[in-house]
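Could you have a look at this structure, given as structure tokens, before my questions?
Here the complex is missing one protein chain, while the rest keep their positions.
Going by the order they are written in, the chains are A, B and C; count residues from 1 in each one.
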Amino acid sequence: MPEITYLEAVRQALWEEMKRDDRVFLLGEDIGRYGGAFGVTHGMLDEFGPERVRETPISEATIVATAIGASMLGMRPVAEIMFMDFIYLALDQLVNQAAKMRFMFGGRTTVPIVLRMPGGSGTGAAAQHSQSIESMFMHFPGLKVVNPSTPKDAKGLLLTAIRDPNPVVFVEHKLLYKTKGQVPEGEYTIPFGVAEIKRPGKDLTLVANNVMVMRSLAVAERLAKEGIDVEVIDPRTLLPLDTETIIESVIKTGRLLVVHEACQTGGWAGEVIASVTGSRAFDYLDAPVRRLAGKDVPIPYNRLLERAAVPQEEDIECEIRAIVTGKY
Amino acid sequence: MPEITYLEAVRQALWEEMKRDDRVFLLGEDIGRYGGAFGVTHGMLDEFGPERVRETPISEATIVATAIGASMLGMRPVAEIMFMDFIYLALDQLVNQAAKMRFMFGGRTTVPIVLRMPGGSGTGAAAQHSQSIESMFMHFPGLKVVNPSTPKDAKGLLLTAIRDPNPVVFVEHKLLYKTKGQVPEGEYTIPFGVAEIKRPGKDLTLVANNVMVMRSLAVAERLAKEGIDVEVIDPRTLLPLDTETIIESVIKTGRLLVVHEACQTGGWAGEVIASVTGSRAFDYLDAPVRRLAGKDVPIPYNRLLERAAVPQEEDIECEIRAIVTGKY
Amino acid sequence: MPSGKLGAGVTNEVKKMVVEEAGDDLRARADRLQLSDEQLVEMFRTMCEIRHFEYMADKLYAMGKVHGTMHLSAGQEAVAVGTARAVHVDDYLINHHRGHGHFIAKGADIKLMMAEFLGKDTGYCRGRGGSMHIADFSSNSLGANGIVGAGIPQAVGVGLALQMQKSKQIVLAIFGDGAANEGVFHEALNMVALWKLPVLYVCENNKYGMSMDIERAAAKLPIAQRAESYGMPWYCIDGNDILTVYDTMKTAAESARSGQPVLVETLTYRYFGHSKSDRNLYRSKAEIEEWHERRDPIKRFEAKLTQAGIMDEALARKIDDDALAAIDEAVAFAEASPDPDPSSLTEFVYA
Partner (left out) sequence: MPSGKLGAGVTNEVKKMVVEEAGDDLRARADRLQLSDEQLVEMFRTMCEIRHFEYMADKLYAMGKVHGTMHLSAGQEAVAVGTARAVHVDDYLINHHRGHGHFIAKGADIKLMMAEFLGKDTGYCRGRGGSMHIADFSSNSLGANGIVGAGIPQAVGVGLALQMQKSKQIVLAIFGDGAANEGVFHEALNMVALWKLPVLYVCENNKYGMSMDIERAAAKLPIAQRAESYGMPWYCIDGNDILTVYDTMKTAAESARSGQPVLVETLTYRYFGHSKSDRNLYRSKAEIEEWHERRDPIKRFEAKLTQAGIMDEALARKIDDDALAAIDEAVAFAEASPDPDPSSLTEFVYA
């Protein structure tokens, strides 16, 4: 299998799907010559032209509304929101409109749009360009929320997203763009609602998303040498959320730790924990279920503060040790 | 103590604070002669004049931005968002701006604004006028989230909100406006972050907000006759959240049920449950911790469907029985 | 050439809300517009139907048969019918919260509308949407909206799709004077003008946004002149003179079809309160009567049709009676219809 970056995987999915289906088109700010703030769509303007790689004025609400309107006429728009933090400007269109339309209209229409948006800290972009708000979207029925952590998942899930008849929020992470991984030859898709056990283990179930999957796996490998066997699960899609895989794992390990970069209060760890502690897995729990998440602060500019604001490998390691040794 | 409605309690707080502090002013749509969609500000235009009861064009983002700008110059704006669902239009101003400003600017400014907004279903207003999204605001550090269930709490908490130096989201509920309750004579405030045990009990800890407090209390009284003794806790403010009171209660009862109207997935029940199951209370749990929440659907128009979308007394009763009898 | 003025600021008249209807007599005008007597009479009939639908809705509400709110368009019938007849039947419609008239004018089945209004499973939205969210995708009615102004930018997407699909259809997007103050109005008008999309924007200026007099909400009038910021042609016309509406919309629709979007402001008036919570404290009885007496779109059209001998007193009454009968039938159908089954609650959240 060829090795490519997460960024290339996203571009490949867009590229191949635009070749396959001419209803698919891209819209967003600076996605043409500039290639988008992170270069994801670089080269696509020359390949597909300005109609299908449509650059817009700086009008986020209308970018999303444009995708909605076009989708109701059978198009398959994929909009890029340059930074996840900007989606607030378009949230009425996403939540009051796209997410509710099919239901309000009695199932008589669908709104097949995809909104790609990079989230996360680590680049010194400060409070308005670094937030992780994937948890928020889970609270809006009608939406689907995708959040890949590897090139393989990114490509397979994006193809599924574009073909899905519902509005999909596709969350990318800035720090993952340059990470590499193997991707299957040829076309493949990855279904929504199917978590992947990135590393099997028997002592503790660790659920994490995007960058935290990478960090958790690194820690898990280190701890394995000491005989601490951590099972790392990546839900891959937060909505629908594959609670079964997590519950099964907890029944096996008896311990649960959820790790995410998003601020702890109101973060998706709460959803995972409530699903587990309200389930049959409750009787198998040997230890308090814990979460390790971003501090409840806006992301600071300074490098040291920024680093301290979200879980790092050492924090994950320390939290795992505390749980397995029962010390906290 | 005089008995007044929840609506009158909100108006009294606004009225008295505007009398006391001339930096306080109201802004919003149709809050003058019309008195607001629910009549909360009725009569205030005549009392305070159009400068301090300022009606705006239909421009939600700028209503919130106007409050922010004025607050930085020492004013104390209280903005009315006619329906909670409309806040999405102003979320950039509320989250990227108001909530983050103090932090981004190194503590050199404060943004003392209050946004009042009625949420909730039950009036047949359908999907775009009935949502309960108080949980969402908990995920935004820098904000405070208030959610009173009685006239007494509404008045005391609103006074605290207006005097708080931080941006406060003050969530009202349409179905509570006409409910009556006793309110202390004279000025009083209620601190944020202090839950109230609305009914003490020993068999199960039930945490609920706004309308669900009323419904849960009714059910608790009925079940008391059968010897099922439910402790009903109203957090009153979701951010800050008084987890200590809840944890203490669970340590006493060994059982936890969280009830809210907001959609279950991503709802604030997850936050409460994660806080409890990650705490010392874990060792005292005798039963899976459960949540009873709104279905994951937009609010439907039809009366029967609308009723079925959110927890009713019979649902609460049935869930409590299931937990105490261990049958689910 | 439409009788509405292109560009030129009719500000003063608008400020006074006094817009004289075009002088030329009905017959001559109808001939120029190539409208047959049958078509004229059908337009009258549809206006009557809308009027009766709205009064019936109000009545049903008063009878406690409606759970929810509603926004009635009685008084604004000429805008709905004049516009709908000026565009093609397969053109798209993006409607707003005060949209009953536009749906009926576009040919919606009033039975299914009434059923939706009463929240029945036989309604256009299976009882899930109600008055504020009626849609009929089978006839390219893309739905009303409960969020003021939210449909305005969606029209950009519909127009863009039509352009990309090389279609000859246009999209008609309706909104009110108050909606024109939402930010998306600006974003959307800039984009449709920039991309030359087949969009016809119609601003129904009924003088108020809820209780807010337009003069307290907009820094400069008419609303339509805002189109100049984007180099877009605009009209501000008497929205209660159906032929002026028809005439202007014909021209505007053809412009949109050829890739030049247009903004048309129609001056009209709403008879009922804004919604159920309205106590009409912000406007005078005299003003309301003035519009009923001197500017009612149906009375004015009826008078002209009879003057021109196209319709006599008796036919007028019959048409009106038939319209009312049709509404009664719709109510009967709706009331006989079942509620949605609560067990179907979670359907339609996802496709």
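Note that in this section a residue touches a chain if its C-beta (ideal position, glycine included) is under 8 Å from a C-beta of that chain, and two chains touch if they have at least 3 such contacts.
From a predicted model like this one, the values you see are computed outputs, not experimental measurements.
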Contact partners of the omitted chain among those displayed are A, B, C
Of the listed residues B:97, B:135 or B:150, which contacts the missing chain in the full complex? B:97
Contacting the left-out chain in the complete assembly, out of C:100, C:128 or C:186: C:186
Using the touch definition from the top, which of C:160, C:217, C:310 or C:330 touches the missing chain? C:217
Out of A:15, A:284 or A:301, which residue would touch the omitted chain in the full complex? A:301
Touch rule applied to subunit A and the missing chain gives residues 29-30, 32-34, 37-39, 55, 57-62, 85-86, 89, 123-129, 295-298, 300-309
Considering the whole complex rather than only what is displayed, give the residues of subunit B touching the chain that is not shown. 25, 51, 54, 56-57, 59, 61-62, 65-75, 77, 92-93, 96-97, 101-110, 141-142, 144, 165-166
Contacts from subunit C to the absent chain lie at residues 181-187, 189-191, 193-194, 216-220, 225-226, 228-232
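As a working rule, only the chains that are shown with their structure count from here on.
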Greatest separation from subunit B - chain, by CA centre: C
Chain closest to the assembly centre - both centres taken as Cα means: B
Just the number, please: Cα centre separation of subunit B and subunit C in whole Å. 38
Residues of subunit B that touch two or more other chains: which are they? 85-86, 89, 126-128, 296-298, 300
Mind pulling the subunit C residues that touch 2 or more other chains? 125, 127-129, 133, 145-147, 183, 349
